[in-house]
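Removed from the display is one protein chain of the complex; every other protein chain stays in position.
Letters A, B and C mark the chains as written, and numbering starts fresh at 1 in each.
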Amino acid sequence: MNDWIAIGAFATIALLIPVGMVAASWLLRPTVPERHKRAIYESGEVPTGDTRVRFNIQYYMVALLFVVFDIETVLLFPWALVYTDAIGEVGLFHALAPMLLFVFILMVGLAWAWRNGAVSWARSPQADRRRATNQ
Amino acid sequence: MSTLEEPEVEPDGLDIDAVHERLGDRVLDTEEHINAPGIIIRADEVEETLTILRDEFDFDYLACVSAEELPDRYETIYHLKQFADPTRELSIVVPTDRDRPISQSAAHVYETANWHEREAYDLIGIEYDGHPNLKRILLPDSWTGHPLTDDYNQDKPQVVSYKAHENPLLEHTKEDDGETMLINIGPHHPATHGVLHLKATLDGESVVDVEPDIGYLHRCEEQMCEQGTYRHQIMPYPDRWDYASAGIINEWAYARAAEDLADIEVPEYAQILRTMGAELCRMAAHFLALGTFVLDVYGEFNALSMYAIRDREKVQKLLEDLTGQRIMFNYLRLGGVAWDIPEPREQFFDDTRQFINEDLPESMDEVHDLLTDNEIFQLRCVDIGVLPPKQAKQYAATGPVARASGIDMDLRRDDPYGYYPELDWEVVTDDGCDIFSRVMVRVREVEESAKIVDQCIDLLEEWPEDEREIQANVPRTLKPDPDTRVYRAVEGAKGELGIYIRADGTDTPGRFKIRSPAYCNLSTLPVMAEGDFVADLIASLGSIDIILGEVDR
Amino acid sequence: MLQAVLQTDTVLLPERLVDLLRLGEFGVVGEFIAGLIAAFLVANIMLIMTAIAGPWAKRKIRARFTDAIAVNRVGPAGLLIIIADAVRLMSKEIIVPEGVDRPAWELAPIVVALSALLGFAVIPMGSGIHVADPEVGVVFVFAVASLASIGLVMGGYASNNKFSMLGGLRAVAQNIAYEIPLVLVAASVVIFAGSLQMSEIVAAQQDTLISLGVVDIPMWFAIINPFAFVLFLAANMAEIGRNPFDTPEAPNEIVAGYQTEYSGIYFVLFYLGEFIHIFLGGAIIATLFLGGPAGPGPESLGFVWFLVKIWAVFLLTQWMRSAVPRVRIDQLIEIGWKGLLVLSFLNLILTALIVGVITV
Partner (left out) sequence: MIGVLKSMAVTMKHALKGETFTVEYPDVPPEVSPRFRGIHKFSQERCIWCRQCENVCPNDTIHIVTDDKRQGEQYNLHVGQCVYCRLCEEVCPVDAIILTQNFEFTGETKDDLVYNKEQLKSVPWYNELDPLAAREPDRGSWVGEGEDAVDYQ
């Protein structure tokens, strides 16, 4: 039997359950729309400005880095899978060395990103300036 | 016994003649306030005079600014003190014209004057020339009139509009590194400890600018006190300023000011009762401060906040036995306290000793295990929310906030009152200046308070039965002489809680001004939080330990 | 008949259902129907567990840690609160705030719930309850579980609320920072087992490592490589957003993060998704490190052992919550990238060396 049919069936159920809950609640729940109720919550004050502002570019740096590392990591899986068999066939060194080299390259990449501050959370230069004047 | 109440601390070293000599013609006149000599100066020489006093006479502490309306003039009084010796006091009186109440601002000399003068402008209507941001602070911007003036119409309805706040940095950040976002934290937010509104401008997660906006809990406490009689009716109100169990300390602030004003002596036995009650209150208040602070750092399901509440509950039980109420004690009376230790006395002493000597050390060990040694807690709190001592003095921070910035001032020791001078305890200071120090100062202060209570219990137990005088003989109606002025402070749970009273010859005060410690401490928030992350802003706010009832009054 | 269902675990649940209900003659459709029934069964087990955990167990546990009394009024030990809460939450009004990005806003909770549920498709739960066993099981479960972060950022961004926005961004940053260590540690397990298939990984842990008198220490990876286990536990805490890594919804800072503007059933779905995610995290830990449904007693008890392990992980999250402060978002990111990532690389090399030496 194909596993993916079962997974497909599971996905259908996993989709139907939340949708079904929404439908059931639709039958039960009241709807009393009212302007003040619909106001955006901002601690009881009127929101100022647009919510979707331009965020500091550093947020996206982390995301880019993730894409790089994630793909590299996925490349490790085939190696991990055949590793024990490969030791038998080509010996420990030949099985291990390519991975070590690969991980080494990744680590160098990480060190580079680390040094450039790409893996740190965004600090705001404005906020730092403000701090300096304060103290 | 009078030596206990007023240990005749002559302003040693404060050479008032030298001050007069240095100020020269700037001194228009002098007047005598109880505790402090008053100097009257011109309204356009405020900044100059205060700069001289601050730089040359070491008056680095602007304790309070009280403004008032008199029949022929408006007056602003700057109550100056020294952090090194708070008994050296000086009142700078700045009268202004009734028709044109404009006075020079002191905000450039003392940062703390910024908020105080805004409040004076808001409530009295004196305008401060040169003030960086002279707008209303307690009342909404759209308010018309100044409620503490005589011609203010109390019955006129006010329209309070509901509008968006401006982003103060919107203009000059457009071309800068990132766009800033104004986010309103509070008044209805889980971490503002009441109805406080922080206008925070964020760049990403960093706080670029934060401005506390207060007044949501303004209850006209000063005005209510001005309408109550000295003898009875004012005393219930102080309980409601710092309502987080610090009631007896607050009552003591009023009692101390009024007793100075009316020259009442308090029996020694009552002093011990007051001291014990006040320290129990301090413990309860610090427990609550700890409990709510850890909520901000741990999240809402942590155990320590509940353990702190449990310990506070034990203190409250003792206070309930003593005063009959759990929070709003109304235990002090002018000239003493309402009642003695409850019968059977032994029971009360045993309960208290049980708490002090057995329960408390155990829970303190737990606090240290949960907080002090916890690496993640240290990660969150060490070197975060830094308040340098210089800034702390500028903003007149007091209490645990100042002591955690290395400022060694505690009115219980430096301006002694009650029975404190006779007892063996220490002032806790820490020079970490960060959130961690502020929390630790509170934790250690609880231990010091326990020492004080323990000694009080011993004294009370051994006190001869026929000398247990709990109240002095005080007349039913008090009418202090007109135009007597007093500013007196006690060490509240949050810092210096001062009361300024001007008597006008009737049985109610002519002006009643509360110097609230949390108000001044809160104004340091921008120094602590700007440049840090949002999470640090919340932790800093929690570490200041504000009670909005006291901030807004 | 039931005995037949609860026999060995080499046969998958849908297959057994095909035999049982004679669906074989319908071909693929029959298989699909069997899959639906099996999925429905498993998903409902998870829903019931969430229903117990959310309104009842969580409060009880919390009360226990904080010396308080909790839920004891409705029914025996307060258990009926589950039904009361379910009805209450289902019949709440949904308030749609102004300016939300409508389709994304409504899809987000469904995506979150779906991603958490779908992960269970490949988990062997013992007693023959195992829906599917693809050869890439480990990769599949991580892929599906991290779908949730898409739901979170959708909800956060679509809500038109600044707190939601910050929460959504935090959720993504956190998920991506901890995804890589998590997967790398899983890779070290794959080296051990030599397979990506869940049933193979469980089977690889069945043997006895050492016999200490009457007690047999099984060859669970948590015992063989505790270092990897601790790393995985930590990364998993961040992945499911629990203390000390619960920054995306840190109520004291950003109110409720991405779910601030959600009400009614949408909020329930988020909540449900979160809890199922915790259980999914527990299921992954149980499968990869704790021998899946393995435990003393007959094999038909496997499911019970599996649940015990999942609940142990749930209990751990609640325990951490009672005692550990929340890490700040920047510290969290740095711990992820500079700490856990490096450590998980080290772990991978270490595991490869050990396995290599043993095999040679």
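Convention: a residue touches a chain if its C-beta (ideal position, glycine included) is under 8 Å from a C-beta of that chain, and two chains touch if they have at least 3 such contacts.
Keep in mind that what you see is a predicted model, and the values were worked out from it rather than measured.
**Q** Would you list the chains present here that the left-out chain is in contact with?
**A** The omitted chain makes contact with B, C across the full complex.
**Q** Of B:103, B:250, B:292 or B:330, which residue touches the hidden chain?
**A** B:330
**Q** Which residue among B:38, B:236 or B:406 touches the omitted chain?
**A** B:236
**Q** Looking at B:369, B:426 or B:483, which makes contact with the chain not pictured?
**A** B:369
**Q** Given the contact definition stated above, which residue among B:228, B:388 or B:406 touches the chain not shown here?
**A** Counting the whole complex, the residue in contact with the absent chain is B:228.
**Q** Which residue among B:108, B:310 or B:479 touches the omitted chain?
**A** B:310
**Q** Tell me which of B:470, B:503 or B:522 is the one touching the absent chain.
**A** B:470
**Q** Mind pulling the subunit C residues that touch the left-out chain?
**A** Interface residues of subunit C facing the absent chain: 61, 63-69, 72, 319-320, 322-324.
**Q** So which bits of subunit B touch the chain we can't see?
**A** Interface with the chain not displayed, on the subunit B side: 224, 228, 232-237, 240, 303, 307, 310, 313, 317, 320-325, 328, 330, 338-340, 342-343, 366, 369-370, 373-378, 470-471.
One rule holds in what follows: only the chains that are shown with their structure count from here on.
**Q** Any idea how many Å lie between the Cα centroids of subunit A and subunit C?
**A** One centre to the other, that is 16 Å.
**Q** If you look at subunit A, which of its residues touch at least two other chains?
**A** In subunit A, residues 42-43, 47, 51, 55, 59, 121, 123 touch at least two other chains, as defined above.
**Q** Residue numbers in subunit B touching 2 or more other chains?
**A** Correct list: 181, 183, 189, 205.
**Q** Report the residues of subunit C in contact with subunit A in the complex, numbered from low to high.
**A** Interface residues on subunit C, with respect to subunit A: 12, 14-15, 18, 28, 31-36, 38-40, 42-43, 47, 90-99, 109-110, 113-114, 117-118, 120-122, 131-134, 139-140, 157, 160-163, 165, 169, 172-173, 176-177, 179-180, 183-184, 187-188, 190-191, 194-196, 255, 260-261, 264-266, 268-269, 272, 329-330, 333-334, 337-338, 341-342, 345, 348-349, 352-353, 355-357, 359-360.
**Q** If you look only at subunit A, which of its residues touch subunit B in the complex?
**A** 42-49, 51, 53-59, 121-128, 130-132, 134-135
**Q** Going by the contact rule at the top, pick out the subunit B residues touching subunit C in the complex.
**A** The touching residues are 181, 183, 189-191, 205, 294-307, 310, 370, 374, 376-377, 379-380, 533-536, 538.
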